[in-house]
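Quick one: the structure is below, questions incoming.
All protein chains of the complex are present and in place, except for one that has been dropped.
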Amino acid sequence: MSPLNNRTPLWRSLEEAGGDPGLLARATQEFPMLARALADPVNRREVLKLMAACIAWSGLAGCDSKFGDALVPPVRMPPNVVPGRPNFFATAQVLGGYAQGIVVEHVMGRPLKVAGNPHHPASLGATDAYAQALPLDFYDPDRAAQVCFKGNPSYRAAFDAALATERARLKASDGAGLKILTGNITSPCLLDQIESLLRAYPEATWVSWEPLSRTNAQNGTRQIYGTPLDTIAHLDRADIVLAFDADLLSTDPGRLRYARDLASRRNPARGQMNRIYAVESTPTLLGSVADHRFIAEPSDVEHIVAWLLDAVRSQSSPPAPAGTRPPWMAALIEDLKGARGKVLIHAGAQHSAAVHAQVHLMNESLLARNATYTLIDAQGPAPTSSPEQLLLDMHAGKVTHLLMLDTNPAYSAPFSWDFAAALKSVPFSVSLARHLDETAQKTTWFVPLAHSWESWGDARAYDASVSILQPQSLPLYDGLSAAEVVDRYLQTQSRSSEAIVKDFWRARLSGDFAQAFDAALAKGVLADTAARPATVEPRPAAVHPSGPEKSDNPEAPHATAISLVFRADPSLWDGRFANNPWLQELPRPLAKDVWGNPLRISPALAEQHHLETGDVVLLKVGEASVTSPVIVLPGQAPHTITALLGSGRSGAGRVGDQVGVNFHPFTSLADAVRLEKTAAHTDVATTVHHNLLTAPSEQVLRHQDLSEFLSGQPEASPPAATLYETHPQGPAQWAMSIDLNACIGCNACVVACQAENNIPVVGKAQVLREREMHWLRIDRYLAGDASAPESFFQPVLCMHCEQAPCENVCPVGATVHDAEGLNVMVYNRCVGTRFCSNNCPYKVRRFNFDSFAREQHRPRESWNPEVTVRARGVMEKCSYCIQRIAAARIEADRDSKPIGKVTTACEAACPTRAFTFGNLADPESAVLARKRSPLDFAMLSDEATKPRTTYEAKVRNPNPKLKGLSA
Amino acid sequence: MAALLATFASEADLKTALERFPAEKWPELEIYSPLPLSSEPKHSPLPALMFAAGMLGFIGFFLLMTYADTQAYPHNIGGRPAFAWPAFIPIAFELGVLCAMVAGFVGYFVVCRLPKLYDEVDEFDGARRGLYDRWLLCVRIEEAKGLSEAHAIFRTLHPESLEERA
Partner (left out) sequence: MSIAGETLRADAPVIGPNLNLESMTDRICRIALRERAFAWWWIAFIPSAALTLLLIVAIGYLFYAGIGIWGVNWPVMWGFAILCYVWWIAIASGGTIISALFFLVHAEWRTSINRIAESMMLFGAAAAGIYPVLHLGRPWLFYWLFFYPNTMTLWPQFRSPLLWDFWALFTYVFASVLFWYAGLLPDLASVRDRAEKGLKQRIYGIFAMGFRGSSGQWRHLRALYGVMAAIMTPVVVSIHSIVGLDFAGAATTGWHVTQFPPFFVCGALLSGFAIVLLLIIPLRKLLNLEDMVTGRHIGVLAKLLLTSSLLLAYAYLMDAFSACYGGNGGDLALLAARLHGEYAPVYWGAVLFNVLLPQLLWSRKLRLHTPTLMLLSLGVVIGMWLERYLIVVTSLSRPTLVSAWGAFHPTFWDWATLAGTVGLFLSGILLSVRFVPVVAMHEMRALILFPPARSE
């Protein structure tokens, strides 16, 4: 054969060379431009040039610096990082669309700890548990890192390319078939962009929908005032608060502010006490601190509202309560009428528009508006369509392009199962989400959402004041912000979130932009952007709203009918925090259960169905049914079952998946509810193991009525006699006082402590074995009748006893006392005899039975470098945040001045300022003042431990006319 | 130099034999018996030694703890006094006891010159019954005259057996 035949073949293009069609595809994926070049008839120099360039870029891609050093610290300090010194940057946490100002503490450039922003009206320096858990949210290893196409890994350029063609198509059709689904949005910038998007695509429609919707409340105002309004309560001005299934302290956008205002009226030693009436079907935070908690089935609540409206408006003396009407009505009405102008009546957001309307009328006739609350125009333009409509359109094939921004309808929509199916009939759907969640798994394109700490943004607070959100670090994952995605629909070359936000505000800030913008960033809130009270009057037409038929007897029809109510999970919100282990293991305020959402049922119902905590029931609502364990919760309305929303995720991540049951699909069902006991029983992990209704002894938790407090002179507890001489005291004497009147059991302190002190989560199995690690726990006591118990919260942390029982039983001196009164735990010295815990009357010591710290679901860089991470076999406990004390001490030594104010993590987080920590040696210190309070008492004082942590006794202000009627 | 080992059936026989061998004349006598002799002298240095050691241990460790907590590294432990003497007593007692026990045990081997795995007396066949059922009298003699004299005495005593070794 001729040698000419088998010479190496010359080739002109890659396909020819490899004969491998996949090769080009792969090359495309790596180097799009190169691929384009290859596709054309080839010029080799071009190819080589591009190859070189691509390789260079692929290297450079790693060191992309989006934000430079544009972060602005809130106080005047050198922006560069001083090793060992934290930096603080203001931003905001946006939940349900509403902002709460936070300040993020950075250590060596890593955002590690969240504190409230004192300048922000919705925070006043406080945070809630969600904000405290943000660091784990940010460092979550399960966050989506890359664009997906039909569930397969893809890349940004491919998405942009696909979007480009779509953009062309949509332009041509004026955006017909384009739907945008978002959560509730208050961000001026994003709203502006969506508007311009709708302008650009006239046919497109925008659906704004929030699982925990507040639209009922707005519709209520629409009925009365003809326009949707938001309510801003001023609880500090209200002498009487009447709340129907209140969410003021739990999910209301102003919850932190409200908590602070409320607390200012709850301690008789510091001011005039208000009186709180709560009417509710399932215990709420407000209800558990209320002076009177009246339990009523949800349907009865509506009747009660209607009756009250009648009574309040009738100028005559209140009608004698009919037999069916609750006996407490008369006294309540009298109380309300007696305090005209100082009354606040509130209904939870989940109540019907009608109820809200009636509540507004009551407030009007009690002259409450602009006295105890104000109305402002509802924030954000009303959405132009409803989610139900969207679903119909999707089925009808009218939706050709669906853009979903940070919303997860396939999980959290009432029609979620249907939605997932309907998505199939949408040719081009985009989901922007932080995880590859239930919705994202079904869309054609998934784009990872940049964490709010990775991108720029803005949002309004409950009172409409604006905060600019600034990124807290370079992106951990290459995500896009909502604004950036919308921007991609508007113009070909997209802007960064920074550019978008700055361009938007440049047009709107008066004066020197750079200066004004920096000021806004530094303060965390834009000066005087809070909304003015809306000037509205009730429409005459609205004076007789359509309430339920008043004559009908509430008891009879509802006597046995079970009603199912839904509440946001106190730890997981609507489920968006499901992958956050801190929040999963956060004991729910009242039932104290973790890792799951068992149905809350009343003792009566439990008895009726022979159920006990942990029994699995089959819950049937019409056709739909689900099995879930139950937990018996005293204080539930007898025939009301409470389902917590937020569990049962399947696309949350390794932590949150398959925990609990998803009740979102049931929220829209109105059919009859049936409950059937099954044979199954599962363990419900809770952190209380005593009989539910054990009243706390006086030794543990002192409580009294206001009348007793006013009459009885404060008994000054004499110093406990002791055999021992006191030891030489250091320059500072640390101590804490906890006001039980302020504590609302919101758990912010618990997560704050966990975040600050590197406290591990242990998981459900270990909680079931009673090995939870929280240094700070909130003991919950229910006293009295199981149907209507009186509830108490008591935060318990190390008491730092001056005569600490734990210390003198440790054989190696691993826990000793320091000169400043701290009971310090020397981890390195601990051999793990655990005698200290046995001997601690307060049981505040936690033991590392396993290598919990090593098993945490979080990257190393998310730990607080100031706090030792404890090893297996070591005892640990609250240290009064000794790392913060040490920092203050160092500062004092450096400047040779007396040690300054130290704030513990729990104190900083607390919305109600229940904690006061400070230096007893300083005569001006707040803690000293608090300890002088007549209510001050030491827990288990007869143990003669001389605790440095003391409490202020709980005082309730019941209506004398209602003595013995209810808690 | 020679040695004689006579074995007797009872302690009584041994006693009579001993009377014939006054210690001043026969310095090199040794008795072996299966159990302590009922009428043997009781005096021993060990009790005194153990008492001294015990006391020393008690006081020594008490002082050590006092030093540790008041001088070497005083801590504030539960607001208790540094010199918590009642708390020092148990350990001082236990360690004192330990000293006494060890002192006695070691002391015993010293005063008895033990361990001594070999002894001439082991050469006698009769020696193996020493801790069995016989009372042994072993006489060591320097000069031949004494040897014959001892033989003479033993002949009158009628021991169960009599052995001689050079």
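By written order: A and B. Residues from 1 in each chain.
Following the convention adopted for this analysis, a residue touches a chain if its C-beta (ideal position, glycine included) is under 8 Å from a C-beta of that chain, and two chains touch if they have at least 3 such contacts.
The structure displayed is predicted, hence computed values, not measured ones.
Could you tell which one of A:Arg506, A:Arg769 or A:Lys961 touches the chain left off the display?
The missing chain is touched by A:Arg769.
Using the touch definition from the top, which of B:Ala2, B:Leu56 or B:Ala87 touches the missing chain?
From the options B:Ala2, B:Leu56 or B:Ala87, the contact with the absent chain belongs to B:Ala87.
Identify the residue among B:Ala2, B:Leu56 or B:Leu98 that touches the chain left out of the display.
Within the whole complex, the residue contacting the unshown chain is B:Leu98.
On chain B, where is the contact patch with the chain that was removed from view?
11, 30-38, 40-44, 46-47, 50, 54, 64-65, 68-69, 72-73, 75, 77-78, 80, 84, 87-88, 90-91, 93-95, 97-98, 100-102, 104-105, 107-109, 111-112, 114-119, 121-122, 127-133
What chain A residues would touch the chain not displayed?
Given the touch definition above, chain A has residues 688-690, 694, 696-697, 699-700, 769-772, 777, 779-781, 794, 796, 805, 808-813, 829-835, 837-839, 841-843, 845-851, 871-875, 940, 943 touching the missing chain.
Basically, only the chains that are shown with their structure count from here on.
When the centre of a chain is set as the mean of its C-alpha atoms, what distance in Å lies between chain A and chain B?
The answer is 82 Å.
Applying the document's contact rule, which stretches of chain A touch chain B when the two form their complex?
Answer in residue numbers: 722, 724-727, 801-808, 813, 816-819, 946.
For chain B, which residues are in contact with chain A within the complex?
75-81, 87
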